[in-house]
Structure formats: structure tokens, C-alpha cells
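Quick one: structure below, then a few questions.
Only one protein chain is missing from this complex, and each of the others stays in its spot.
On to subunit A.
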Amino acid sequence: MTGTGEPPAGADRTPSGAGAGPGADGAVPLLETRGCGKTFGGVIALRDVSTRVRAGEVTCVLGDNGAGKSTLIKILAGVHPPDSGEYLVDGAPAAFTSPRDALDRGIATVYQDLAMIPLMSVWRNFFLGSEPSRGWGPFRRFDVAEARRTVRRELRSMGIDIRDVDQPVGTLSGGERQSVAIARAVYFGARVLILDEPTSALGVKQAGVVLRYIAQARDRGLGVVFITHNPHHAYPVGDRFLLLNRGGSMGEYGKAEVTRQELISLMAGGAELEQLAHELSREEPPVKP
């Protein structure tokens, strides 16, 4: 809730506000988990995870497959309550019984596969479930003109260049789809945006596009939870990094406390593999003249 209202002109890569550093402690975090745990039958999916999500900050949740990322976002999104520990929203304990409850408190989740309905147009998808209407009684109707206008305006204000809001969402690329879903959450008053692996299925350029919209949302003062297994995607946009491994926390770091290389080496084997791939791909162009 600190002074993040006015985005700094131009520079959208610099972390806004005080980041994870010393100054931010005064404000009440939008979301906070204290020692949260969750078990499914005999399986401990998550144990003793504590983190904070502040307005105007991007909290990255990093971990390999099976690290507990999905369980953590399901707790944050109101799908499951935690079995142990506390989940606080605006400093008060949250008792969500459904994702709808979380949504009503301004916590919006964009799932990778559940984001959009492919055969429906962009504007129909954008307003699905919250269609603007006009008229009264039996003549109440979906205000189609208003919907189209709003979608065009909102997408443009987020810098999303969709050629035609009438095209089916299925014809959009993966990155465009995620971007529209983010714009939708922002438009409907989300204060916290939970993004489930928004870049994992995307190519390099597309991932860059989505990262830019994450930065946009952050600059508008939203708290963003960015789940990913790719430190190269997390590092440029993140302010805090929560590392998960096998259901437990491996620590949370502010951007000032960790370098990209450290972040990569903190992650488990899969990440080393990625680093290798990254290094290999850098060798192709002539290194230095």
C-alpha cells in the first residue's frame, strides 16, 4: 500500500518501492502465510511455508515439479484451506471456502489451462461471468458495444496489441492468451494476481511479452505471485524469491540478497540442466569479436 500508485516513467525493469529490503516492513502485506502446511492422505504436499505478498511487488515462487508450488497457490487462491499454520489476508486470518471467496477479496488466479474458452471471442471471454448489461426486466441484455469498447481500451492501456477483439481466443498465441487473462484480472479489480506458470509453455519472445505485463500489473500497485520453474523468467521481474523443494521452503530472498547465478544454483537438479542448456545456447553466436 506504499507509494506505488505512480509508475516510474519508462523504467519498468527497476523494482518499484523498497522491494524486500528493510523499508517495507511497515505496511501490512496483502497476503501472508505463516508456517502453512497441507497434507493429502499420507502425502505431505507442503510444510511450514511462510511468505508475504506486498502491493506493488512481485513474489516469485520457484521450484521444480513436485516442489509444492501448485499446493501453495491453491491455498492462496482459496481452493484448499491450509491444514496447519496461518493464512492472513490484509493482516486478518482468511477463511476461504471457495475460489469465489478469494476473488471477492480481490485475489485473482490465472491458471495456465483454465484461463480462456478457445472457441469464444476475446471480448466474450473477457467479460465471461461478469457481463455488463443494460435495459431492465426481460429486455436486460449484454451490452455488447460497451464490452467491445472496454476490452479494446483495457488491452491498449496494458500495451497488449490484439488486432481484433472479435477473433476467437483459440487463434491467439499462448502469450497473448495469458496477457488477456492478466488484463481481465486487473480490470476486475484484482489486488493480488496469482499467475500459475504463465510462461512455461511459451517461447522466448512470448515469455518476454508476458513478463512485461507482469511488470505492468506490478507498477499499477498489484501484488503479484508469479509461479515458475524458470529462474531466468523470475529474476528480471521478481522482488522476492521463495524457493520450494519437496514441499518445504528453502528460504525466501529479496532481490538485493541474491544474484541470478545464486538463484539458479539454489534450485535443484532440473535447474542445473537449464543452466547447462542456457550456457550451451550462448555458445552458438560468436562470443566476442
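One rule holds in what follows: contacts are C-beta pairs under 8 Å (C-beta built on N, C-alpha and C of every residue); 3 or more make two chains touch, one makes a residue touch a chain; residues count from 1.
Everything below uses one rule, namely that contacts and distances are computed from a predicted model.
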item: Identity of the absent chain, which is to be given by its UniProt protein name, from "Sulfide dehydrogenase (Flavocytochrome c) cytochrome c subunit", "Transketolase", "NADH-quinone oxidoreductase subunit L" or "Xylose transport system permease protein XylH"; value: "Xylose transport system permease protein XylH"
item: Residue, one of A:G66, A:G85 or A:P99, that touches the chain absent here; value: A:P99
item: Identified contact with the non-displayed chain, of A:I117, A:A256 or A:A277; value: A:I117
item: In subunit A, positions touching the absent partner; value: 99-100, 103, 111, 114-120, 124, 127-131, 133, 140-142, 144, 161, 163-164, 166-168, 170-176, 203, 205-206, 209
